[in-house]
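Every protein chain except one is present and positioned as in the full complex.
Residue numbering begins at 1 within each chain, and the chains themselves are lettered A, B and C in the order written.
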Amino acid sequence: MKLRYFAWVRERIGRAEEDIALPADIVTVADLVAWLKTRGEEYEAAFQHEKIVRAAIDRAHVKPEANIAGASEIAFFPPMTGG
Amino acid sequence: MKLRYFAWVRERIGRAEEDIALPADIVTVADLVAWLKTRGEEYEAAFQHEKIVRAAIDRAHVKPEANIAGASEIAFFPPMTGG
Amino acid sequence: MAVRIQAEPFDTGVEIARLTAGSGAGAVVTFTGLCRADGETGTITAMTLEHFPGMAEEELSRLEAEARKRWPLLDCLVIHRHGRLVPGDTIVLVITLSAHRDAAFGAANFLMDYLKTSAPFWKKEESAGGEQWVAAKDSDNAARGRWTQK
Partner (left out) sequence: MAVRIQAEPFDTGVEIARLTAGSGAGAVVTFTGLCRADGETGTITAMTLEHFPGMAEEELSRLEAEARKRWPLLDCLVIHRHGRLVPGDTIVLVITLSAHRDAAFGAANFLMDYLKTSAPFWKKEESAGGEQWVAAKDSDNAARGRWTQK
């Protein structure tokens, strides 16, 4: 699975993207976040307040309970501050 | 008193402005309209639906009950349609 | 007072650039009103805007002062044309500048609503069937009412 990170999520994790083989028991975005947090301090820092971090599957906003089956790319980022 | 007319009020009366000596018993704009209507068909046509016609005393919108004392110019015109 | 009544066309881009330069504004809203072939009285070939010289400037200045009282504007401009216009010609321009977008949107909206119902301008449209004065719209009076009901 291709994961992409933006803004301070990217800075805390220390990279803009990565390809990771996910365990088969990860069904939702929330599952993925919980699993990422076990991978090290940088992920723990990025998802410290996990309800703040937003997610997009294949460039469309999704909620934590969204199913990731069939996704080719999942992105994590802070609330948007454009405009 | 200087009277000024605009748009279809001007067209119906047949002039853009005139100077008229007003009878002393005219107190309000409504009095003035009632008196003008006695001056001929053209005024009657202009003020046929007198509630539609708007008035301004010295370039400020006023209501029919406004007192004309001290006015140097009174204008009559249809509802505005600019913008 | 940033109010102008003129027969000449205006250049919206030039006016925006002039007001915005060095203003410190974070939000600029503009409204441009144009003459439409699909007029109020049918398909039109032209329209003539009559106005009350002097009062038009004063009334727009009063509206501008009221807008500045209601919203924290950094700058504000109203231009209204008079004379004969054809479809596609600009009629009116309102520009509002503020730190944040709510004030700029609110003031531009307010200025247009009031301008429509209180600035002394009258439109006469020309079509194949002749000339006809445009009647005031109930919807414009309703739009103006929004600002006094709270």
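In the analysis below, a residue touches a chain if its C-beta (ideal position, glycine included) is under 8 Å from a C-beta of that chain, and two chains touch if they have at least 3 such contacts.
Note that this is a predicted model, so its numbers are computed, not measured.
Hidden chain, full complex: it touches shown chains A, C.
Here the missing chain is touched by one residue of C:Thr41, C:Asn109 or C:Gln132, and it is C:Asn109.
Across the interface with the omitted chain, subunit C contributes residues 11-14, 16-17, 20-22, 24-38, 87-88, 99, 101-102, 104-105, 108-109, 112, 143. Seen across the whole complex, the unshown chain contacts subunit A at 4, 6-8, 56, 59-61, 75, 77-83.
Note that only the chains that are shown with their structure count from here on.
Distance between subunit B and subunit C, defined via averaged C-alpha coordinates, is recorded as 26 Å.
Subunit A and subunit B, compared by their mean Cα positions, are separated by 72 Å. One finds 48 Å separating the Cα centroids of subunit A and subunit C. In subunit B, no residue reaches two or more other chains under the touch definition.
Those residues of subunit C in touch with two or more other chains do not exist in this structure.
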